[in-house]
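Mind having a look at this structure? Questions to follow.
The complex appears here minus one protein chain, its other protein chains still in place.
Presenting chain A:
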Amino acid sequence: MARMKFLCDADRCIECNACVTACKNEHEVPWGINRRRVITLNDGKPGERSVSMACMHCTEAPCAAVCPTSCFLPTEDGIVLHSKDLCIGCGYCFYACPFGAPQYPRVGNFGTRGKMDKCTYCAGGAGPEPTGSMEEYVKYGSNRLAEGKLPLCAEMCSTKSLLAGDGEMIARIYKERVVTRGYGSGAWGWKTAYREDVSA
């Protein structure tokens, strides 16, 4: 069984934000919510690197652990899905997430954030909606995984910086790159998300 992961090769990311745009378009993500974002480190300095970040679909996901209504459903593929029917918008997952993945439709004073939204790994939600149905699409976006496709952000990355797929496979691709070109700034977030590191 595959263990789905994301890996952003920061030495290839050119900060084009196409992953961000592709995600927003594919899932019709509401205004103000960004399931994926690109952050530039050491901006304008030598060694500047950009990293595309979204929900990393953690091993032993902290969001799932702290959720007061247990609305998260980690799948057999290691994808962390959640149910907007069970979410009460308390913000706990947002405190626990190491990657700032949980998003809320409103600013949210007095706990009025609305239902949490985050990257679904293009795999829909954990609710009762039938796979590929319009109801599922409206709540969680398209279910590409059910169609045998990988997340769109990674699929259409122009420099193939962002990799999605089985963890072992994308780690192998990344290691090959590091060996071939002679350098690599590491698999960002892997230690925190998967408690493992990719070193060539």
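Going forward, a residue touches a chain if its C-beta (ideal position, glycine included) is under 8 Å from a C-beta of that chain, and two chains touch if they have at least 3 such contacts; residues count from 1.
In this text, contacts and distances are computed from a predicted model.
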Answer for the undisplayed chain, UniProt naming, from "Formate dehydrogenase subunit gamma", "Aminotransferase class V-fold PLP-dependent enzyme", "Molybdopterin oxidoreductase family protein" or "ABC transporter permease", is "Formate dehydrogenase subunit gamma"
Among listed residues A:V51, A:I79 or A:I170, the absent chain is touched only by A:V51
Taking the full complex into account, what residues of chain A touch the chain not shown?
-> 10-11, 15, 17, 20, 32, 34, 37-49, 51, 53, 62, 65-71, 85-92, 94-100, 107-111, 113, 182-186, 188-189, 191-192
